[in-house]
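Quick one: this structure, given as structure tokens, is what I'll be asking you about.
This part shows chain A:
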Amino acid sequence: MEAVEIKNLLQQQLGVDIEWCSDENGVGDPFAVVPAEKWLEACRLARGHEQLQFDYLRALTGTDRPEQEVIEVVAHLFSYRLRHPFVLKTRAQRTQPVLDSISAVWPAAEWYEREIFDLLGVDFRGHRDLRRIMMPDDWPGHPLRKDYQQPDDYHGIPTSRPRAEEQAND
Partner candidate 1 sequence: MTELVRIAENRQELVLNMGPHHPSTHGVLRFLVHTDGEVMSRAVPEVGYLHRGLEKMAESVNWAGYMPFTDRVNYLEAMFTNQVYAMAVERLLGVEVPERAEFLRVIACELNRLANHFITLGCITMDLGAFTPFVYLLRERETINDLIESLCGNRVTHNYMRIGGVAHDVDDDWLRHLEKFLDHFEPLIEEFRALIVGNEILVRRMAPVAVICAEDAVAWGLVGPNLRASGVDWDVRRDLPYSAYPQVEFSVPLGRDGQGDAQSIAGDCYQRFLVRVEEVRQSCRILRQCLQKLPAGDIKAKVPKLIKPPAAECYAAVEGARGEIGCYVVSDGGPKPYRVKWRTSSFSAMSIIEHISPGLMIADLVAVIATLDVIAPETDR
Partner candidate 2 sequence: MHSIYQAIEQLSLGPWGRDILFALAVLVVAAAVFMVALTIAGVLVWVERRVAGRVQSRIGPNRVGPIGILQWLADGLKLFMKEDLIPECADRPLYRLAPYLLMVGVFGAFAAVPFGQALIAADLNVGILYILAVTSLSAVGILMSGWASNNKWSLLGGIRSAAQIVSYEVPAALGVLSVVLLAGTLQMNGTEMAPGIIRSQGGWPWQWYIFHNPFALMAFFVYFTAAVAEGNRTPFDLPEAESELVAGFNTEYSGMRFAGFFLAEFANVYLMSAVATTLFFGGWQVPGLTPAEMQSSPWLQLLGLAVFVAKAGVGCFVVVWIRWTFPRLRVDQLMGLCYRYLIPIGFACLLGNAAYLLLVPAGSLADNVVHWATAAFGLLVLALFFWRVGYHLRRSGERLDLDLLARGRRGPFEPRWQHRAWGAHRRQAAKEA
């Protein structure tokens, strides 16, 4: 199926307006944005609907968009059986980002959501084991955010080289 047809099918099944973004010159990938409250339903539909059958979650990415005050979560989907790709996005409010977890739909999403939680701070409701994955458990802040300030030290270990050398020379 073509990406536009997939988007129309989703829109029809979900009953809400889906934002569609596609470049007329064909630059880049087109994507569809569903509202946050329909995220889990859209994913379930994508996996289960017989014309869609997106059985492979290629990647789940989080992008911080401070100018739109949202954190975007992007799911790249693919169907091995029907051989069509799709890009599905949703947006979470930047101040208190909360989304439904889709790890029940694709178990692969478990670790991707942990990574988005760790690096961007999005809370996923219904996740089995949501904790930091890359950073240490007691790290302050979320590094991939655009306004992230690196802390000066971590338990006394300086995070920049000049300070480390200073400390060594003391």
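Regarding candidate selection, all candidates are chains of the complex that A comes from, given by their letters.
Just so we're on the same page, contacts are C-beta pairs under 8 Å (C-beta built on N, C-alpha and C of every residue); 3 or more make two chains touch, one makes a residue touch a chain; residues count from 1.
Worth saying up front: this structure is predicted, and the values here are computed from it rather than measured.
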Touching partner of chain A in this complex, picked from 1 or 2: 1
Candidate 1-touching residues of chain A, taken from the complex the two chains share: 23, 27-29, 31, 55-59, 61, 63-64, 74, 76, 80, 83, 87, 106-108, 110-112, 132-136, 143-144, 146
